[in-house]
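Take this structure first; my questions come after.
Complex shown without one protein chain; remaining protein chains in place.
Coming up: subunit A.
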Amino acid sequence: MKKNEVTLYGLNNYKQVIDDVVNELNISDDCFDIKLLLTESLTNAFKHGNNGDENKPIYLRYVCNDTNIEFEIEDCGNGFENLSIPNKLSDENLLNDCGRGLFLINCIADKIEFKDNKLVIQKYLNVG
């Protein structure tokens, strides 16, 4: 079992943080998916949760065993009230400039949960 917590301020360092997580967890088969889950969730936390304020922290916590990884992304916002994520993007929303982040997280993750100002993501790992 591996677990860790990283604190980010803004997105200046986010790529290095994600690379470090991927390297530490040795999950090359799932690298693309994990990178996408973390990029989308950290971007959301910064833009929407922290309103783009680089002085507010974003906490990334993870727990991983051989078959499963759980991420928790906590920002300083008020949480995700009345949020619904569509199962499929509708024709009228197809050409929106934004609004695909949570949809992609929901597609790639095995389970997501909103707890106050935390997004909890579960992903089963490809075991080769």
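As a working rule, a residue touches a chain if its C-beta (ideal position, glycine included) is under 8 Å from a C-beta of that chain, and two chains touch if they have at least 3 such contacts; residues count from 1.
Please note the rule applied: contacts and distances are computed from a predicted model.
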Self-check item: Chain not displayed: protein name in its UniProt record ("SiaC family regulatory phosphoprotein", "Phosphonate ABC transporter permease", "Anti-sigma factor antagonist" or "LLM class flavin-dependent oxidoreductase")
Solution: "Anti-sigma factor antagonist"
Exercise. In the full complex, which bits of subunit A touch the chain not displayed? Write them out.
Key: 11, 14-15, 32, 35-36, 39-40, 43, 88-89, 94-101, 103-104, 107
